[in-house]
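For subunit A:
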Amino acid sequence: MNPLQFCLLVSALLFSIGFAGAVTRRHAILVLVGIELMLNAGNLNLIAFWRFGPHPEALTGFIFVLFSMALAAAEAAVGLALVIAIYRHKKTSNLDEVKELKG
Partner candidate 1 sequence: MLGEQIIKGMVVTARNFFGSYVSKDRLTTIQYPEERLPQLHSTRQFPMLVYDGDPEKGLRCVACTICEKECPPQCIFIVKSKDKKPDYKGQPQLYPAVFDIDISVCMSCSICVEVCPFESIKMNTAFELSTDNRFEGLLLHKQDLAKSNEYYHQMHPEDAGESDAVLTAEKAKAEAKAKAAAEAKTKAPSTATATAAAPVAAATPVPAPATAAAPAPAAPQPTATN
Partner candidate 2 sequence: MSLILVITAVVTLLAAVAAMSLRNLVHSALTLAVSFSGVAAIYLQLNAEFAGFTEILVYVGAIAILIVMAILLTRSGETPEKSVLTSGWLAGIAVTALVFTILGWAVLSSSALPAAPAVPPHVTVKDIGMQLMTQYVLPLEIIGLVLTVAMIGAVVIACKEEAPARILPVVAKTTEPQPAPGNPAAPIPAAAGAFKKAGAA
């Protein structure tokens, strides 16, 4: 079990935890938390492959992680804005109750 496999396993486990959370939890914000964890797992994968990959000086994985973090921040901002807007209208952030498309 070399370090690369270990890192990949950790990121796979982190991904599945995030995925499980996003799928099973009832609260909208926790779904976003799950998505953040999944994004983090993806970043961890990229860094692991960049670190143990054949050409680390190419920095591709590294730069990719920087961009993905920026994107994750933007996504978190928009996602939470949506959750707040939904809460203001429906007075609930429980996903089971937010089913109708009517405004």
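Here is how the candidates were picked: all candidates are chains of the complex that A comes from, given by their letters.
The criterion applied here is as follows: a contact is a pair of C-beta atoms (placed from the backbone, for glycine too) under 8 Å apart; a residue touches a chain by one contact, two chains touch by 3 or more; residues count from 1.
In this text the structure is predicted, and so the values were computed from the model without any measurement.
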item: Selected partner (touches subunit A in the complex), from 1 or 2; value: 2
item: Residue numbers on subunit A that touch candidate 2, as the complex places them; value: 1-10, 12-21, 23-30, 32-34, 36-37, 40, 43-44, 47-48, 50-54, 56-57, 59, 62-63, 65-67, 69-78, 80-85, 87-88, 93, 95-96
